[in-house]
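Note that one protein chain of the assembly has been removed; the remaining protein chains are unaltered in position.
Let's look at chain A:
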Amino acid sequence: MPIETVPGPEKVRFDRVTKRFGDQTVLDGLDLAVAPGERVTLIGPSGSGKTTILRLLMTLERVTDGVVHVDGEPFSHMPSGPGGKLVPADERYLAPRRRRVGMVFQQFNLFPHLSVLANVTEAPRHVLGLDADEAAARARDLLGLVGLADKEDAHPTRLSGGQQQRVAIARALAMRPELLLLDEVTSALDPELVAEVLDVLRDVAAGTDITMLCVTHEMAFARDVSDRLLMFDRGRVLESGPPGKLLDAPEHERTREFLRSIR
């Protein structure tokens, strides 16, 4: 597999990244590049390493081998010593860089003991240093965007799954991330609640220039918002291309098989 080439500086670059859990290899020398503002959707059978890519970018996992770069800088690693030798990044190096990255989880992971508003204002207040009024104003704007302006005092446990996920999207956006990771954000939802979440994400995609990396099985959504689809199989990119091409005229039999299996 040749290195993907994209014009201009890269938002994300994976340089021969390997991730192993025990003796299981989840990513196998992966090379990957994402341009600023690009929307990339990762598809493929479960266990093919898609989610691991997002988790490495969110620093929830560490690479076994290789280097992850964000904005042209090492991200999984940091330069150290006079020679600038790369060593695993420590918390001090990561903290300011991680703020550019946001993530929405399959299981929402809202803070159940806090109100909707407090969920969304927590990080702007205590990470970005906004005062209570500024943070609340920003949160209300975003809750309006996700259609939950009337729910700011509710507790997450009182909301439907779709509403919870929309709060989680607002919470992630409140940090004004440059890179947004969406990890199977509709997989835990009842079928009738999927559309409301995807509609919100379509709005976000259309209204911002945030770089988005998305793992999903919703192919209609992937087709609408993605610039590029990557088909994963066993820790490697099997094929990639614009959604029209990859979904309608895949080159590999494995891709055709996978697409049939999720329809």
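Just so it is clear, a contact is a pair of C-beta atoms (placed from the backbone, for glycine too) under 8 Å apart; a residue touches a chain by one contact, two chains touch by 3 or more; residues count from 1.
Keep in mind that, in the parts below, contacts and distances are computed from a predicted model.
Missing chain, UniProt protein name: "Ectoine/hydroxyectoine ABC transporter permease subunit EhuD", from among "Ectoine/hydroxyectoine ABC transporter permease subunit EhuD", "Ribose transport system ATP-binding protein", "Rieske 2Fe-2S domain-containing protein" or "Dihydroorotase".
Between the chain not shown and the residues A:113, A:202 or A:252, the one that touches is A:113. Set against the missing chain, the residues A:105, A:221 or A:258 yield one that touches it, A:105.
Within the whole complex, the absent chain has one touching residue among A:33, A:67 or A:123, and that is A:123. By the touch definition given at the top, chain A reaches the unshown chain through residues 58-60, 95, 98-99, 101-103, 105, 107, 109-114, 122-123, 126-127, 171-172, 175.
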